[in-house]
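Each remark here refers to the structure printed beneath this line.
One protein chain omitted, others in place.
Going by the order they are written in, the chains are A and B; count residues from 1 in each one.
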Amino acid sequence: MKGKLFYVGLILAFVLSAVAHYTHLNATLQFVISAIAVIFVAGFLGKATESVAHYAGERMGGFLNATFGNAAELIIAIFLVKDGMFEVVKASLTGSIIGNLLLVLGLSIFAGGLKFKEQSFNVKLASHNSSLMILGVIALFIPAIFAGGLTTKETSSMSLIVAILLIAAYLLWLLFSMVTHKDVLSDAAVEHGEALWSKSTSILFLVLATVMVAFSSEWMVGTLEEVTHKFGLSELFVGAFLIAIIGNAAEHSAAVMMAMKNKMGAAVEIAIGSSLQIALFVAPVLVIASFFMGGTPMNIVFTTYELAAIGVAVFITKSITQDGSTNWYEGLLLLVVYIILGVVFFLV
Amino acid sequence: MKGKLFYVGLILAFVLSAVAHYTHLNATLQFVISAIAVIFVAGFLGKATESVAHYAGERMGGFLNATFGNAAELIIAIFLVKDGMFEVVKASLTGSIIGNLLLVLGLSIFAGGLKFKEQSFNVKLASHNSSLMILGVIALFIPAIFAGGLTTKETSSMSLIVAILLIAAYLLWLLFSMVTHKDVLSDAAVEHGEALWSKSTSILFLVLATVMVAFSSEWMVGTLEEVTHKFGLSELFVGAFLIAIIGNAAEHSAAVMMAMKNKMGAAVEIAIGSSLQIALFVAPVLVIASFFMGGTPMNIVFTTYELAAIGVAVFITKSITQDGSTNWYEGLLLLVVYIILGVVFFLV
Partner (left out) sequence: MKGKLFYVGLILAFVLSAVAHYTHLNATLQFVISAIAVIFVAGFLGKATESVAHYAGERMGGFLNATFGNAAELIIAIFLVKDGMFEVVKASLTGSIIGNLLLVLGLSIFAGGLKFKEQSFNVKLASHNSSLMILGVIALFIPAIFAGGLTTKETSSMSLIVAILLIAAYLLWLLFSMVTHKDVLSDAAVEHGEALWSKSTSILFLVLATVMVAFSSEWMVGTLEEVTHKFGLSELFVGAFLIAIIGNAAEHSAAVMMAMKNKMGAAVEIAIGSSLQIALFVAPVLVIASFFMGGTPMNIVFTTYELAAIGVAVFITKSITQDGSTNWYEGLLLLVVYIILGVVFFLV
């Protein structure tokens, strides 16, 4: 997919999926076309991220990617919250967290591990990521455990307070990792990627690619309901696996690309950073936003199945990343856990 | 609070709270006066601990502090067990464990981290502390999980046996850390604090300060019921947060003081050591003591809420301390978890 051919494909697929969407083509066809478009724009986003990462440093690039990737998901989720589809939102948030930790990170580590015997990244970063993931797990488990003894109104208050605390913790994390302890967490030893374009063009393309991802993701998601009904899939499975995989296609391709260029620090930052952002920023923002939309607000109480999935994903990711070094087998372990979760979500 | 003024305040506040207690003053007033007294005597205990630590070595000093701090709690708890108030005892034990791990350690790491970019302590000690915390968690979780399938009598037997095993494990830990592997666990690199008094005066003041803490804590606790009823707080919240915070004021001020002098090893020893002592020594001693007091003995089965709180506190503390280095953000994470637990305990 190198060179001009790629950009021809990119524009073609994107325009075609737009046409398919606005002319209300047959759903299955729309789905296939927009899926191809998503693959292309995700590839484009990967290239743009890499180019920006060249100028901004690896971690900042990874952070930008995580942010831009999740912007698409945030927008889609806000529309779902507006329609009161809280269960689908929570399922897709769950899917996004486990998808990033197990599928994106798993494939990155596996693919990188096939090329390089041992890949390493900043241990301090791994340690902080672990602690933040545990905060995320705690912030989701505690409300679920205590919700049984609370009224609906008390659950709402609890959700709102926990949401505010998580956002505060997330913003202070940015202060910590970008300002006060920037040097401690950076991967100084890793070489930088190639710059495809000038600094300003790279940034412009990053924004453009993100917008294209948001649009094509949404067109694809729009057809999902009809397509999945045809194939008899449950809402939980669709939310937690299909929507999540498609919504994270961007992080996905970018992270794997980074891993295969032996920049495991950036791949980890994209995958774990993205899931942290979902748990500590996107989910709380949705809870708070729901308070301003009228009707019953969305609480932060996830189901036992969702919590079990998030808990095991965090637990094995923590175990695999904590020594700051990875190999193909560790990637495979993450993928095995992802498949096990996929099977049980499919069956339930 | 330096110099003579401090000691004037200390004696004044302590005497006034004694007068308020024995003349049965208005409860709210008694509460405020004894709270001020607790702050002063806790400060005094901190100074005495630091002075003894100068002579005894850091870890031994930390151990002494943990022991003396918990002596007060043990005495209070024995009176509560005698009155059959098992639920309040367990709530305050829970509160003491999470208060030490999250509030005391969190504030120490946060305050120390604002002054020093990175603070470190003996990794071996962190690793052993983790394993002991996990033993504590296991010893509380297993009885709770199996209690459902046991009769009251069997639960009593189980509680007694587990209690004896925990005390044995704790005493052997002292043998291990003070005798056989003393050198491996000590923080040789850390400078010693200033000696305010001679060795024997330091020890005398340590004992005196502990006795004063015990008295003033008890006077304060005595007014708590009336005061909290006025403000409509639940027993669980009062036991797990108010009593625990006041009962740990001593460890609190001592640990934060140590952290701000860059003696993180001593701060960790005070905070984690104290919570380990509650779980592995104070709680089992109370269970065994209840067998000799007539009436139904107290079992070791904690509620789901209490176990959830202890579990998450241990889990995040383990994650943050295991690399033997801390910074302000890690302290903040502990505090965020403490606030989340405070909110849900308040609401339940």
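One rule holds in what follows: a residue touches a chain if its C-beta (ideal position, glycine included) is under 8 Å from a C-beta of that chain, and two chains touch if they have at least 3 such contacts.
It should be emphasised that the depicted structure is a prediction, and the values quoted were computed from it without experimental measurement.
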Identified contact with the non-displayed chain, of B:135, B:236, B:256 or B:270: B:135
Selected residue (touches chain absent from view) among B:18, B:78, B:169 or B:211: B:169
Absent-chain contact - pick from B:157, B:198 or B:296: B:157
Omitted-chain contact residue, chosen from A:86, A:141 or A:328: A:328
Residues from chain B at the interface with the omitted partner, ascending: 123-124, 127-128, 130-132, 134-135, 138-139, 141-143, 145-146, 149-150, 154, 157-158, 161-162, 165-166, 168-169, 172-173, 176, 180-181, 184, 318
Those residues of chain A which, in the complete complex, touch the missing chain: 117-118, 304-305, 308, 312, 315-316, 319-320, 322-323, 327-330, 332-333, 336-337, 339-341, 343-344, 347-348
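Heads up, the rule we're going with is that only the chains that are shown with their structure count from here on.
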For chain A paired with chain B, centre-to-centre distance based on mean C-alpha positions, whole Å: 40
